[in-house]
Each structure stands twice: as structure tokens, then as C-alpha cells.
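First up is the structure itself, then whatever we jot down about it.
Moving on to chain A:
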Amino acid sequence: MNLSFHLQVINLLAALLLLISFAMLSQRRVVGLVTLFAWQGAALAASTALVAWSTGQHHLYWSAALTLALKVVAMPWFFYRLVRKLDINREVEAVLNIPTTMLIGIALVIFAFNLALPISQMAGTVTRSTLGIAMACVLLAFLMMITRRKAITQVIGFLAMENGLFFAATSASYGMPLVVEMGVALDVLVGVFVLGIFFFQIRETFDSLDLKHMERLKER
Partner candidate 1 sequence: MTAGLILQTFQTVLAILLAPLLMGWVNQCRAWLQGRAAPPLTQPYRVIRKLFHKDAVLAHDAGPLFRFAPYILFACMALAAGIVPTIANDLPFSPAADVIALVGLFALARVFLALAAMDIGTAFGTLGARREMLISFLAEPALLMVFFTASLISHSTELPVIVETLAHKEFVIYPSMAFAAVAFWMVSTAENARIPIDNPTTHLELTMIHEAMILEYSARHLALIEWAVALKLFVYSALGIALFVPWGIAPAGDLAALPLAILALLAKMLAGGAGLAVLETLSAKMRLFRAPEFLGTAFMLAVLGMLTHFLLEA
Partner candidate 2 sequence: MEIYWVLGIPLAGGLFLAAWGNRARAPELNALFSLATLAAAAALTMRIVAEGPIMVGDGWFFIDSFNVFLVALTAFVAFTTALFSRPYMRIEKDHGRLNDARLRLYHSSYQIFIGAMLLALTTNNMGILWVSMEAATLATVLLVSLYRTPASLEAAWKYFILCGVGIAQALFGTILLYFAAEKILGSGGTALLWTHLNGVKEQLEPTVLQLAFVFLLVGYGTKVGLAPLHNWLPDAHAEGPTPVSAVLSGLLLNVALYAVMRSKVLVDGALGNDMAGNLMMGFGLLSVVLAAFLIKRQTDVKRMFAYSSIEHMGLITFAFGMGGPVASFAGLLHMTMHSLTKSAIFFAVGHATQKAGTQAMDSIRGLIRTNPTIGWGLMLGTVAILGVPPFGVFASEFLMITTAMHEHPWATPFLLTALGVAFAAIFGKVQPMVFGETELPRLPHQPALAPVFVHLGLVLMLGLFIPPYLADWYRQAAALLGG
């Protein structure tokens, strides 16, 4: 019966992830976003570890650790510094107003669940029911990238999407082969590094990270 208890905890964490995604959709301040992102990473790491422990998939510990290291510690720290350095902790005005975004988000969640339903039927994992949530997280992150006008928020959205993917991997098939996980993690790390460079470049060129300065290249 304790398996089912783990399961409940995992489902809880999954729900938490979804919740956090929605929170990110509605969050207006950059620092708040970063915090939420850190929490999401934490939830992800926790659930991964839990799955690893409950199913004896040891390589999942590795990925849990990676997640913890990267997405809970390194990146939030990095982002905090960035926000302080570039002091961009202002209101992030959204393209759409929050309620509309929320409505769309709910629609997406429903869609994602329907999409995941047939697949999770045939999944052999204990955590199959959470696949839909993972997909929902991915789509919500996508939506967030669309609705935010600041470069940094887009990046956070991007990383949130990554989280969703990891979660999907864990819940659908107890994670990817370790090599791949490593590679992905490496890519994410490099990516964030590159982004850091970018922010400074953008900052010094446009003295703002607002994307509305970056709409010059178009068909006129």
C-alpha cells in the first residue's frame, strides 16, 4: 500500500507543478517568476527522486540531482544576480491580460489531458496519469512565452518548458537514458550561459530587455 502512498505524493507534486505553471502565467514580477521557477524545479526534483526511490530506477537519482543542482540552485541564483545587475525587476506587462491568459491556459490543460489520455493508457509506469500534467506544463510554458514581453521572462518560460519535458520523461518512461539526460542538461546549461552573455549584449545595445525594441527585422 505504500506504493499507492508514494503515488499519491507524486500526483500531489504533479498537481503542484501544474499549479506553479499557472502561477507563473499570472505572475507579474520578474523576481517572483524566478522564485516560482525555482519552486517548480524543486517539485520536479522531488517527484523524480520519489519515483526513483519507489521504482528502484537508480539513474533517476542522477537526473533528480541534476535538476536540483541546475534548476533549483544554479539558475535561480544566476537569474537573481542578473535581475539585480540589470535591475529589471519591474512589472512585466503581458500581451494579453491575465484572466484571458488563464482561460486559454485552462483550455490548454483540458486539451493536453485529452491528448495524453490514450497514451497514458498504454504506459507501463506507475506514474502514467501524470503524463497529461506534464504535457499541460509544456503547453502552459509555451503560452507564457507568447504572452510575455521581456526577454528574461521568455527564457524562464523556456526553462519551464524544459521542466515539463523532464517531468514527462519521468512520468512516461522513468526518464530518458542517462547519456541523453546528461546531454540535455549540458545543453540547458550552455544555453543559459549563452543567454547570460546575450542579456548583457542586448542590454548594452538596447539598454532594456524589452522585446518591443526587437521588432525591426520584418517585411516592409
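Here, a residue touches a chain if its C-beta (ideal position, glycine included) is under 8 Å from a C-beta of that chain, and two chains touch if they have at least 3 such contacts; residues count from 1.
Criterion applied: all candidates are chains of the complex that A comes from, given by their letters.
Please read all numbers here as calculations on a predicted model, not as lab measurements.
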| item | value |
| --- | --- |
| Numbered candidate touching chain A, per complex, among 1 or 2 | 2 |
| For the chain A and candidate 2 complex, residues of the former touching the latter | 57, 115, 118-119, 122-124, 135, 138, 142, 145, 151, 154, 158, 161-162, 165, 168-169, 172-174, 176-180, 183-184, 186-187, 190-191, 194-195, 197-198, 201-202, 205-206, 213-217, 219 |
